[in-house]
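Of the protein chains in this complex, all but one are displayed in their positions.
A and B are the chain letters, set down in written order, and residue numbers restart from 1 in every chain.
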Amino acid sequence: MNNQRRTVLKSGSGAALLGMLAAAGIITPGMALADWNKAAFDAKSMADTLKALGVAGTTDSKDVQVTGPDIAENGAVVPVGVASTLPNVTMVAILIEKNPNALAASFVLPEGTEANVQTRVKMGQTSNIYALVKSDGKFFMATKEIKVTLGGCGG
Amino acid sequence: MIRRLMKTLVGAAVLAAFAGGVVAQDSKVADELAKYREALADGNPADLLEVKGEGLWAEKRGPKNASLEKCDLGQGPGKLEGAYAALPKYFKDTNKVMDVESRLVHCMVTLQGFTQAEVTKQWFSRPGKESDIEALVTFIGAKSNGMKINAPATHPEEARMAKMGEYIFYRRSGPQDFSCSICHGQEGKRIRLQELGNLTTKEGAGFAMKTWPSYRVSQGAVWTMQRRLIDCMRQARWPEPAYLADSIVALETYLQKTATGTVMETPGIKR
Partner (left out) sequence: MGNPMKIRAASKDGVTEVKVLVSHEMETGQRKDAAGAIVPAWFITELVAKHGDKVVLTSDFGPSVSKNPYLAFKFKGGAKGEKVTVTWKDNKGDSRTDEAAIN
């Protein structure tokens, strides 16, 4: 479905075409509005992911925080959060270096939404988690290592 | 036999030496794990199932097109508050000690007209296959949240079941000659990072029983007490009992009796 949509979008342009496709039931209006970045989610390495997200360069920043436990009892559910005190944050993303695909989630923050998002991710193994933040058009990063233990039996 | 014993002793010595290095880091690890569990507690996916269970309880279903609102879980028809905390219990109408799951299945059969096979076919969920029982038990359990476990097994039939449960708890069996009590009969035991509760004390049994049903993050599903105990037996390499087997109800009766007085905190969330 997504592949098909992308091919169609590449070969044509303009609202008229989108309208036609929507009318034909190929895409719903909602789907056409949002733009799930397949290239970024398919990218494997950190470098390729950043490239697909259109990030040319990043600066490490103490004003970006990755929150989460130092140790996660189970890699299937790891609570992580990104917070930043930088001004005009319009986007944040969570990347997991050692996952098969680094990008876990990205968020677009309209004006009025705070740069403070929490979610839960899967981690295949112990890894650095990166928070990417776009502030005033520039990209900033912070990192934290989370150890994953898969434990024994019980519960 | 002697060779096997030697192997065990050497293994124990290695373990003891290894544990020395681990102990120093224990408290830090425990703190971090506590942080992890705390972060999961707010927003327990079991809450989704609780909502679903509430809907299923009131929905007219089955050949008799009836809801479960007249189901008597031991506190009178339709009375859910505190029902979970007071089970297993002896029921006159079936002349049996029943836990929440056997009683729920009984209601679905008698009130809604399902066959037992239909009801128990999906007694636990698999990816893409939801279980009504899991949802209903989560909902029923939550109706006892904040209440004290009150299953002292005073009725002679309940006392008999508790006794049987205690017997099973200590009985060594299976290819590994294992019993529940080997892992869960002493303080301060653990398997890798998992602390093992001592289920023979009120504190230990209470800590275990108050949080079920519980969302298990490793399984991505809510587990009921039946599933928990049946899987314990599998892990002990025992033959797995059938769902709703008397042996499981007996173990529950013993554990709930020991845990009586502990305040329920359900649905829980666990590794």
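Simple rule for what comes next: a contact is a pair of C-beta atoms (placed from the backbone, for glycine too) under 8 Å apart; a residue touches a chain by one contact, two chains touch by 3 or more.
These numbers were taken from a predicted model, which means no experiment stands behind them.
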| item | value |
| --- | --- |
| In the full complex, displayed partners of the excluded chain | A, B |
| Selected from A:50, A:66 or A:96 as touching the chain missing from the view | A:96 |
| Among A:57, A:87 or A:112, the residue in touch with the chain that has been omitted | A:112 |
| Contact set of chain A toward the excluded chain (per top definition) | 1-2, 28, 30-31, 34, 36-37, 41, 76-79, 81, 96, 99-101, 103-110, 112-114, 116-123 |
| Contact set of chain B toward the excluded chain (per top definition) | 42-43, 45, 47-48, 51-52, 127-128, 217, 220 |
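As a convention for this text, only the chains that are shown with their structure count from here on.
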| item | value |
| --- | --- |
| Chain A-chain B separation of Cα centroids, rounded to whole Å | 37 |
| Complex contacts: residues of chain A adjacent to chain B | 68-74, 76-77, 79, 120, 149-155 |
| Chain A-touching residues of chain B, taken from the complex the two chains share | 29, 32-33, 35-37, 39-40, 183, 191-194, 196, 214, 216-218, 220, 223, 228, 235, 270-271 |
